[in-house]
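Complex shown without one protein chain; remaining protein chains in place.
When the chains are written out, they are named A, B, C and D in that same order, and each has its own residue count from 1.
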Amino acid sequence: MSQATLHAVQTASSPAVAEPILRVNNIEVIYDHVILVLKGVSLAVPEGGIVALLGANGAGKTTTLKAISNLLRAERGEVTKGTVDYNGRSIQNLTPNDLVKMGVVQVMEGRHCFGHLTVEENLLTGAYTRTEGAAAVKRDLEMVYDYFPRLKVRRSSQAGYTSGGEQQMVAIGRALMTKPKLILLDEPSMGLAPQLVEEIFEIVRQLNQKEGVSFLLAEQNTTIALKYATFGYILENGRVVMEGEAQRLMENDDVKEFYLGLAAEGRKSFKDVKHYRRRKRWL
Amino acid sequence: MLYREAGQFKTSYAADQQIFPILQDRVGIAVIAAIALGVLPLVATEYLTTTILIPFLVMSIAAIGLNILTGYAGQLSLGTGGFMATGAFAAYKLSTAFPDLNIVFVFLGSGVITAFVGVLFGIPSLRIKGFYLAVATLAAQFFLLWLFNKVPWFTNYSSSGVISAPPRAIFGDIMVTGSSAHYTAKYLFLLVFVGFLALAAKNLTRCHLGRAWMAIRDMDIAAEIIGIKPLQTKLSAFAISSFYCGIAGAAWAFIYTGSVEPLAFSIEISFKVLFMVIIGGLGSILGSFLGAGFMVLLPVILTNAPHILGLNIPVDMISHLEYMIFGALIIFFLIVEPHGLARLWQIGKEKLRLWPFPY
Amino acid sequence: QENGQFVPGLVYRTGPYAPGGIPWADGFADYVSLLNARDGGINGVPLVYEECDTAYNNDKGVECYEKLKGKGPTGGASVQPLSTGITYALMDRVRADKIPMITSGYGRADASDGAVFEWIFTAPVTYWAGADAIVQHIEAQEKSLKGKKIALVYHDSAFGKEPIKTLQALAEKDGFKLDLFPVPHPGLEQKATWLKIGRQLKPDWVIMWGWGVMNSTAIKEAAAVGFPMNKFVGVWWSGSEVDVRPAGMDAKGYLAAQFHGAGANYKVHEDILKNLYEKGKGASDRDKVGDILYNRGLISAVLMAEGIRTAMTKYGNKPMTGEQIRWGLENLKLDDAALDKLGLKGLMAPLQLSCKDHEGGGKVMIQQWSGAAWTPVSDWITPRRDGFLTEMYKESAAQYAKEKNITPRTCN
Amino acid sequence: MDFLYNFFISPFVQIADSPLFFVEVLTGGLLSGVMYSLVALGFVLIFKASGVFNFAQGAMVLFAALFFAGFIDKGVPWWGSLILTIGVMVLLAMTIERVVLRPLVNQPHIILFMATIGVTYFLDGFGQTVWGSSVRVLDIGLPQTPLEIGGVLVNKFDIIAAVVAGSLVAVLAVFFQKTRVGRALRAVADDHQAALSVGIPLKTIWAIVWTVAGLVGLVAGVMWGSKLGVQFSLAMVALKALPVLILGGFTSVPGAIIGGLIIGAGEKVAEVYWADAIGGGIEDWFAYMLALVFLLFRPQGLFGDKIIERV
Partner (left out) sequence: MSSTAVSAASGSDAFTADGRHKIGGVILSVQNISLSFGGVRALTNISFDVRQHEILAIIGPNGAGKSSMLNVINGFYHPQEGKVIHKGQERKRMRPFMAARAGIARTFQNIALFKGMSALDNIMTGRNTMMKSGVLAQAFYLGRARKEETEHREFCEKIIDFLEIEAVRKTPVGRLPYGLQKRVELGRALAAQPEILLLDEPMAGMNLEEKEDMCRFILDVNKEFGTTIVLIEHDMGVVMDISDRVVVLDYGRKLADGTPDEVRANQDVIDAYLGGGH
């Protein structure tokens, strides 16, 4: 690992200063007993923070999120080393159900809607763990419909028959229905129309500011992710290769070139990218 | 260091497309073939041959057949017993109607006849999928058994409905079916058959037909959209699968038990073969053998275990325990590796490859 | 016990037919234990008995046979597979292995022809003989069978199909009309069959060739359509306590053909209770001793034991081989005196086997379920073998011999 | 041609000749179809609630009946036996969840199906180890006597069975469609992992479903057991329930009962009127063929959820 680049962005103001709501310590994840995917990932999400997790395809973002929300077991993966703490408490042995009750919810990559349930029923399953009564749930349902008017139109269609973007809205809305404190968002912008992408991130910001919800956000759309995030980690090949405040990351030359598409000369047209670029790796 | 593909570079795609591109695998296969052909016939007792080796080979054929349909083409079938019965009765009719027909052709012919029947019952698969199809294939299972039971023509008007294998020989005078056939002759005859069938299955599954099956299995709509004709592909899977099952049925009746009534191919056989395929590994020819071996050996071991351990348990208790252990083992193996013994074997190889470093 | 006579037991104490298999196996096992406990075996040669569970399943039966046939100093020198299906499956094998197979009251009827079926013994009766006896009984009740309607409800397998040929022949001869009602294995559902019989066809008599859960279901359904029980006759495998008890009082009056008596009031039972049950060594529950199927297992064991005993008169007191036991069986003679000595007097009819006749002239009686016990309602009926059944045996056996390239031996 | 006459003409002549008998066959068929529904219902429940095709339902019927009859034979009064058996079934459900389902979460359906066959073997063996393989007579006082209504013979027992099945269906249908847990159950059937991710506790859910399925199995076991005696063959009624299941649709509670009615009536009518043409003993496959024909028109069964096919 080239220490130089690492240090270039590592600043004193690591998020550890504010008491983190989530801390991942040096975890290692193995799938199927043989495929080593995460090779010691550490990160922290401060209470009320929005943290972006960036990295190329296959870097291990999804795996990291699943390790936190304990959905790995369902994929025959396991955390073999390291710890995950939420609010200072180890959560590795809790079920996803316990986690949701504690306010940790994951929006899974690739939508995963309940195809045979209607859009509204999908949203209501999100309220399964809630106990504060029908009225509160109803209110939140209306809130989700406010965020995503399209869902209201399609509320009684079976989710399996809705379009890709509509399903993505369902998945996000369903997670919001759990009334979370920490949302693990896996590629929320995938497949969404541009103006909706903006809206989603506006929702993130609103929830974050008004309700104090924290976010850990795996995203390919680096530009927008860093715009809304306070802190960012860059993952390559199962390792964190760079971390820093969002602002600083955006200013880093490598990040600019590889993730934001801003070379020294400014933004290039997709048409003009002549050669296949050999990826510059930090490893 | 034992099992490495590193250093075995392929200089042409043809070389990379061999069945067993890795040297160690080729050696392994050769050793197994040598043992099966050269050593086992000499050392295996009659009990071992007739209750383990022969049923193992017979069931391997059936398992390959079902694996083609279910493991490769993704069409869940519980009609295996019915197709095996078709093979058995077709072989009986063929060999009694044409007494001079070589037994090899009797077997192949029964396979072909079963293939036609299989296609007939495969037609609904175009519309019916998954468990619905599985239950629908039970229609084939029950209907075929009923038919052979009901129509006396199939049994040459035997009053009991039982058929028994007429004595037949290969190479002039080596008896391979009937009561006078020596068990070793039966075993070797069957072994050669199995060898060819397994090779053919392996080849089919790695050529374009096999890819079409797997495409249909993994995502039939996408497969159709990229140009694979669903009906044709599914029916070809039904045909070839039934071909294998038919031969397995013929071998069962002619070589294993020597006589059968339709009831012998009851739904339990269908389930048994399905077990083999799943425990062995869906979509794996090797798995078919592993599964068949597992399923043939396990009950024999379980029934003999108390005796070997010197325990004196009444037979009914043994049987009940056998059921329990059998059920528990199935669950256990599924949990350890849902993709079957073949996958377990593969992971083992992968670990071996990484050895001595764990990851 | 190195030098005992090995006795294989192909039984089923599990699977769908276990309720019938268990009492039979218990009776068989108890008689073997009795011989060992009371007499020290047969002529001082102890019996070594080992069971193997076939679950009434043909291929398991073959496996059990293969497993047991090589045990003991002389191998599994005689087998009783307790299933017509397994009988068929073993027919070739016992011929090759030279092991006599005793199929008491089941199996292939034409195997009574000892010239062709050298290794199979059908004593004391075959299904064909049973069918004939039942028709004789019906004829006795009805005076004439002309124009009568008789229905056969049968287990749709090799077993159930066995009597059809005889009944058809009799129908032609005696002028009654025969209707066939197959019931698929295992026979849980017979409503349509019985609606048709009880409400539409309304036959004068119903004969049943059933086994397992099919029997009790049939009796229940028959009662549900109001078919009179006293016109309903089962073969011996449809006439045990386990068949009638689930139907409760509905079964009262139901008839069954038997080739032996019921109850534990015979000397042999006394011995069994004394030598085994009082010492806690019985295989069954004490109150099940004497059940129909228990007695049948017992009789089956008797046939084997007496075959061995007879063989020893020629070959000496040591474990007998299959060929020796065959000789023994072919020279077996159980007359009243012999039965009395065995404590079986009245339990079964006398019989005598020969090289030619492997059935031995067993007799059949009809018994009726009183709601609590089986009571005889007929005398011993002698099946019409001469001129009728033996002809059929011969014809059918000849065809088998042709198929299998067997040259029948000459019996003198 | 004899066959053509027997197939196309004679049955209808017979029906016209004696319509009362036809009605009798029909009602008999409908009522015995209800008995299949009782078993099919257990299947539907588990499939609908977890996407698992539970082959062990038949074994659970036998298992429950064995314990119930066994306790009664041991001298426990019937209500005591009932409570004990319910306890056993709850225990069983929890064990299955822990030992079988939890480690296999998110696996393909066929694997779970296979695992339930493993469960079948285990239960068959276990039940018989404890209680033996002999027939047990189960008499809980249900009337068995025939009853004539307007010249049509029906069985009181069958009517009771129909009432029981009907009420079960009503209760379960409401449960699935209208309650929070019911919705969660259906979600689980669609996607285990997603259900986990929104905090649906699979553990509890599965324990509940399997318990309910066990209780439905108990009801079926008691009904079938008092009809046939409690014995191994009870496990085989599962095979009679399968065509009912596909006809009605795997995911439909009311489908189970309507499927049962159609299959019951269909196979009885066929057996009575068409056996002459094609030979008797057709009940075994007729139900499957009938279901197959229906499926060709509705691949998801009459009332099943439409199979979602999208790209």
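Keep in mind that, in the parts below, contacts are C-beta pairs under 8 Å (C-beta built on N, C-alpha and C of every residue); 3 or more make two chains touch, one makes a residue touch a chain.
Just so we're clear, the structure is a prediction, and the values are computed from it rather than from any experiment.
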Visible chains in contact with the missing one: A, B, D
Absent-chain contact - pick from B:L53, B:A85, B:L188 or B:A212: B:A212
Touch with the omitted chain, as defined above, among B:A200, B:L286, B:A305 or B:L329: B:A200
Interface residues of chain D (partner: the chain not displayed): 310-311
Residues from chain A at the interface with the omitted partner, ascending: 31, 35, 54-59, 109-111, 150, 154, 157, 161-166, 168-169, 187, 190-198, 220-223, 258-261, 269-271, 273, 276-277, 279
Chain B, residues in touch with the chain not shown (by the definition above): 12-14, 16-17, 199-201, 203-204, 207-212, 214-215, 217-219, 221-230, 236, 240, 283
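We take it that only the chains that are shown with their structure count from here on.
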Between A-B and B-C, the pair joined by more C-beta contacts: B-C
Centroid comparison with chain B (C-alpha atoms), farthest chain: A
Interchain centroid distance [CA atoms averaged], chain A/chain D, Å: 45
Gap in Å, rounded to a whole number, between the CA centres of chain D and chain B: 31
Sites on chain D at which at least two other chains make contact: 128, 133, 279, 281, 284, 310
Chain C, residues touching no fewer than two other chains: 13-15, 18, 22, 156, 182, 184
Chain-chain contacts as defined at top: A-B, A-D, B-C, B-D, C-D
Contact footprint of chain D on chain B as seen in their complex: 70, 76, 124, 127-132, 135-136, 138-139, 142-143, 145-146, 149-151, 221-222, 225, 267, 271, 274-275, 278-279, 282, 316-317, 319-331, 334-335, 338
Residue ranges of chain D in contact with chain B within the complex: 53, 99-100, 103-104, 107-111, 113-115, 117-126, 128-129, 132-133, 239, 242-243, 245-246, 250, 279, 281-282, 284-285, 288-289, 291-292, 295-296, 299-301, 307, 309-311
Footprint of chain B on chain A - complex, ascending: 30, 32-34, 36
